[in-house]
Every structure is written in C-alpha cells, then in structure tokens.
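Only a portion of the chains appears, each positioned as in the full assembly.
Labels run A, B and C following the written order; every chain starts at residue 1.
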C-alpha cells in the first residue's frame, strides 16, 4: 500500500466546501407526507423493485472481458485484518472434530455476530426507524419481534444485479483518501462522473470511492470515527437520480460527524424516507486502479428472515 | 404446493437401480496418490480455479431475458419455515433500540449460528478431512486453530459465476420427489441431460434436482434423514465431467444412508480428493417448472476468514 | 421415581378451592402509591436488605448435622435431562484443544444462554416492569441499555443465607404432584406449615413444594405450560409474612394460567411492587422425603452486571 497523502491546500478548499454544504438542511417528512411510498402501500422492497429483467439484461451486456472485481473485505475476528463497528462482534468458534484414523471427519464453526451489520454489508429497511416508524410507515409495534422483523426484513431484497457506476471522488481530488470528515458535495459527484465520462441512469448501483477502506484493519479507530462521505446535499442529488442502491468504501456511506441536527441523516433519508439500499465498507481501490467506471454490479444478501441487513460479498464485472 | 406423490411401480424399479449402483466402491486414495492436486501443490481453490474471465463471459451470454430464479431458502430459527441440521442452530436476537420521539433509531440483530453450514450453503474444503488430512493434503495440525483454518477457508472461494445446467432427475422420473434414499445413477444423470438436450461442459455448475426441497420446514425429520441424492457412481461420473461445483435441492447433495463402508463418501470425494465445491439445500422446483435447464449461475459466499463454508443465496439467470 | 398419582376426589376439592381464590383481585398500584419502596428511595435491593448479620447467624444455628440438600437442576442443552423455557437456549460448545503429547492442555466451553433466566434461577428486579416502571419506580428509559441495566441488576443481590422453611403443599395434599393449574391458597400454605409445626418469620426463604419438578426433562411441554403454584391470594398472604425470597419447584413460582386479568401477577407483585426475590425450578423432593422443613438456605447468584437474574445452585443445610 502506498503512503496515504493529502495536500494541505486541497484540505483548505475542502473545508470551505464543507461549510457551504452544511447550509443544506433536511428534515424527515411526517408520515402522511412520505407514505405510502412511491412503490405503493405495503411495499417492502423500495428501490429493489427496479430489479427488473431489462435491468439485469442491461447489466449483463456490460460484461465484456469477464474481469471480476471482488469488492468485499474479509470477515475476521482479528482487528488487524478487519473492521467491526464498536459494540458489534464477529467471533468464530471452530467446533472440534477429533480426526478418525482412515475415516472422514467434519469441521464447522459457530459464529456469533451482528450478521446484518458487520463487514461489507447491505442495509435493509428494518435497520432504521424514525420515532417508531419505518420505510412506508410500518410501525415498530406492528412489525418488531424479539427475533427479527415481520416486515422489511432483508429476505425481501433478493439478489441485485444492475449497472454499477464508480464515482471516484478520491480520484477526482487526486488523493489516496479524502480528508477526515470530508463532506462530498453534489458538485464532487458530478465532476467525478464527468471526469469518467459517465452519466447515472435510473436503477444504477452508485458506487462512491472515498479511499477510506485502506484504513480497515490498519486504523479502525480512525476509520470508524470521522470518515469522509456524502452529506445531505449529495444524498438529495443522488435520490433525484433514482438509484437502486448507494455503496461506498467507508464505514457509513455518509460523512461523519453528521451535519446538524440529526445523526446519520443520509441513513434516514435513504432507508426510511425513500427506500434505497445502502452498502458499506466496500473495497474499491482495485476498481479505481483499473479505471473500471461502469460494470455489472452483483450482490446477494443472505435471506435472513426479518433481518436488518446482511453481510455481503458483492462483485463488479466488466 | 401440490401433493407429494410417488408411483409404486416406479419405486420398485428404483430399488433395483439402487441395488446395482451399490455394487460400486470407492476408497480415499492415500495422500501420495492424491497430492499435490491437479491444481498444484499449495493450491487452495480447487475447481474455483476454473472461475476465469472466459467462463464468466460464457455465463453472461446465457442471460437473454433477464429472468432471475432465487435458489436459496429463507434463513429462520423457526423450523416451520426452514431446515437446520440437528446439532446446529440459527438464532436471531434483535438488539433493542427504544424509539426516540422525532429522531432516528437503529436496529440490528445478534445471530448465533454455524454460519458455514446452515440453510442453503456452500461447502469449502476445510469442511472435511480424511484422518487429519484435507484437500491437497493440508494437515489439521498445521492449519487448524480455535477460530478458523489457516488454509482452505471459504474466503478463498470468491464469487462464482458460470454456466449452470439443471439435471432434473425428479422430472425424468415423472415424480414430485424421488423416493426416500433413492441413489441417483450415472444413467439417471445422462438421461435427464438428454431429455433436456443438454451436455455438460468443463467448469459448469451442475444443479441436480431431486424434488426434496419441498420438505424443508414441512418435514425436517424426513428431509434430514434419508434423502435421495447421487451415489458414488454418479459422483465419479460427474468428476469426470470436470465441474466447478455440484449443487442439489437436498440436505447433502448425496444419497443417505450412505453406501458402505463410509459415511458421506461423495463429500470426501469432492471436497478432499478432488477439490470440487458442493452446494446444498437449494430450491429448484421453480427452475424445473420454467424449463430452465441452462442459465448463468451466480453464488457469492461470504468471506469468512478460515470458514468451512458459507450460507449463500445463489441465483440462476437466463 | 414413583408413579405420579392424583386422587379424583381431591382434584374436585381443589377445583372448588381455585374457584374461591379466583375471587381475589389485585392491581398494580400507581407509581405514587408504591414508591418510594419501604426500603427507601433509590433502594435497589428490596428484601435483600434483610440479609443482616443476625439473619446469617440465625441460619447458621440451624446447621446441626451438616446434611446438605442440593436444590438445583443440572444445566444441559439436552431437553431429556433439563428444562429450558421456550424462546430461551442453553447451548454449550466445547472449545477444542488438540492434545499435546506429554504436555498440559486446556479445555473450556462457549456457552450461549439467557443466563439470568434458565434452569434453577433467581429473578432480580430488572426482570420485570409495569409499563416502563420497575421496582422503586426506576424507569426503562433511565436504566435500560443494550447490555444490561444500570440499576436493579442481579449484581446487587449478593449471596443470601437465611432460614429456609419448606411449605410442602403436595405433601399436605398427599399427592406426588399437585394437579395441573392448581392454585395454592393461603389456607394451603398455613395448613402445610401447621402440619410441619412451623411458623414463618420475617426474612425467611419460603420454599414451596408443588411436586412439579419431577416433570423437568421428562415432560417439559406440560411442565412449562399449566403448572400448579401460588395464586394472588397466597402471594398476598406471603407478602404479609415479610419473606426475603419465595422459591418453588415449578416453572414460575405462581400458578399458570394466571388469574385474570394479568399474566404472571405474582411476578409483578413480588418483583415490581414489593421487591421480593423469586427462585424458580428448584428440586425439592429430597427435602420432603427427608422431612427437612427448616434449614439454612444459601444461594449465590452470579454478579452479572445489570443482569435480570442468574442461574443458581442453592442448597439447604440442616
């Protein structure tokens, strides 16, 4: 890994940009203004409804060389090689099988983990609520149980295969990593797209590169605290492009600390208000290094009944 | 689900077939006759090495209509809707987040499970050993730890995308489900392929339908005890076709009870001797109902460091 | 174990008794009528405050022969030898240690369990709330966290050693087990005490025998569904005797199904209203067989920070 460098002059400019974007505000609309969702009352899939045969065919046609990019980090209890959020665990316990002379024997492992929310993972809509109200105004009292949610579980997502577009903001800025807490703006996104000669289309997997994933397993404290990512304005611009999902190579897709007054407003906007999936903690540096800006993006969340998300291992293919 | 029916006369014929196939024998070759594997000393990926760009492109070209078949069962602690092997668990514990008035709140779940070996799942090579010797003769004393295997872990598999071929043995026999403990023969496989006008090619995902998955969550006791599946002879014939993986809609891919003298000889043959992945507990009835015999098969195992396998949610696309 | 028998005539009489007692009613008093508790505002120990040196000395003086009765059931994942409530688990996973030739090696086990609420166990006050209000009117919003309670955790209980008195209601009635859902009345308690020539004193461990524990691991379904136990009237009479704790050889101390209108009113009365500990799932048949009606009762809950209770292994000594 080459040294992580940042230009001081650029950092100053970024600080100004952040100041501008923080003038943006966002409030969660009341239930009667956001429900039913545009996908209909009782809908549980949100942007997953865009996973139509024509979208799959569009993605398949982008596969020309068969080059596959693995975008997921390894899942390991060892914090020297993985990142697990504070308050979560990923513990593996190998279950013993004493060898049998000249016979077959079996090994397996107990895993204890917040399976929906560790490592490279996809957020389903039951992950977030406003007050007691979820996407499409499902209510906690109606759908919550001690062992999963009756509605909005990750088992409704299904495999997603769609056109993926890399928006390489770190590349645009000429840095390995965006600065701490850098708030990506709509202009940043549009310039990065223009630089790659790309346009977003409805149903895309929008894949945003901050460069931050190189801290995973190296400096988890920094990675998990105050990352670069999209702010409210960029998120609003993205919503207007009608994506199937938004993915990034950082802890939370969105910038941290969050813009006032709410923590993680982009989570709320995407998962509660608009029903758009998020994927966090991707490895995107190889995509950028290969100038892979357009590709088939494929992700297969586990069908955890009532789960708030799933660890995933998505790929990009071109 | 329509009634599960079987013809008595057919059952008798099957019994004769089973008797014939049980004349087959197989023994695990000694280490010096099976190692190094054909993929080279120190190889950890076995048939995963066939996941080449041209194989991916071949699969992508099979995507014509964009029709997606979800092949995975739901993962649930509720045995009325899922199947978990005896001695394993899949327990979900929703972690509480009391709602905050007019504020965002987060939900997640602790999951306690044998994550490599539950539900629809892919077996990696660390799952099985002969004596203390694994695929490519890695030794337990060298690669075993209390928290995963140093070699042969499922994180080495990566996403697999290849041509998938359905071998519909239940369809060939004109039954909803093959009889209890029916031992699928090489002839069965070849006739089912001929009936669909298909031929296997090296690197294929071979997808065998027994019809048994309809018992999952309905009669787990029967499903998990004495299932129909391939026997030693069929497995040997399949190895000769050079597949990337073998998948089935039953508990273990292979017939149970096992042919004497070893339990689960097909597991040993595939995972230890030849380095060919297995996928168990698929849902294949929709594929058969749609006459989908050839398709792009995509599976994304989680990158569990040192894991013996992974729960998965594969798809077929045509 | 001798056969479980019940007299039909007795059963009829019991049914009449139940009808009488169901005329009793109980309602949780509003917060301002039950708080602060008699042990003072901010008190977290309730009846545990009676664990004074003189109470310990009183108990020690009851130790004359040194005969010890183990009152706890074995903790095992095997339901043929233990009882675990539906929705809870007690799973042991031995962590492997391959033997070292001529060297020391260590074994241990991962245990996954609702540790406060399985097997023979003591209920602490954080186990139950009315609305969002606990014993002494601590509020969920103030003391709840994702990993234990800030107040009222079982770590405040400490070891309890006090005079124990067996109230053998099954013995009084001349049966091995009280009938299903038999509602023990104040008269039953007083007659059983008189039969043993015993009187309750403040600070006692009241140990009530229904005979039901012999179903544990034998018929868990029956044991866990509709057990004999004290009803509201008996509980109110016991509260008036000022006990340190109430223990029984059944699932819940109290009768099930519960008397209308609330489920488990005795839990609410003891743990929320009065701050009196409960111990469930004891083995009391040996005490009865030995005519041990008065003894030193000793229980050592684990100091689980913020825990709602603890698995325990209490003893009686005389």
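The rule is short, and it goes like this: contacts are C-beta pairs under 8 Å (C-beta built on N, C-alpha and C of every residue); 3 or more make two chains touch, one makes a residue touch a chain.
Note that the structure is predicted; figures quoted are calculated from it, not measured.
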Homomeric complex, total chain copies (3 given): 4
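Rule of thumb we're sticking to: only the chains that are shown with their structure count from here on.
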Proportion of interface numbers common to chain B and chain C (over half same, under half different): same
Distance between chain centroids, defined by C-alpha means - chain A, chain B (Å): 29
Two or more partner chains touched - positions in chain B: 91, 95, 97, 112, 140, 144, 146
Chain C partner contacts - residues on chain B that touch it in the complex: 89, 91, 95-98, 112, 140-141, 144, 146
Sites on chain A touched by chain C in the complex: 87, 93-96, 110, 112, 146
Chain B residues touching chain A - in the complex, by the definition given at the top: 28, 51-57, 60, 63-68, 70, 72-78, 81-82, 88, 91-95, 97, 99-117, 119-120, 126-132, 140, 144-149, 155, 158-159, 161, 262-265, 267-268, 272, 296, 298-309, 311-315, 317
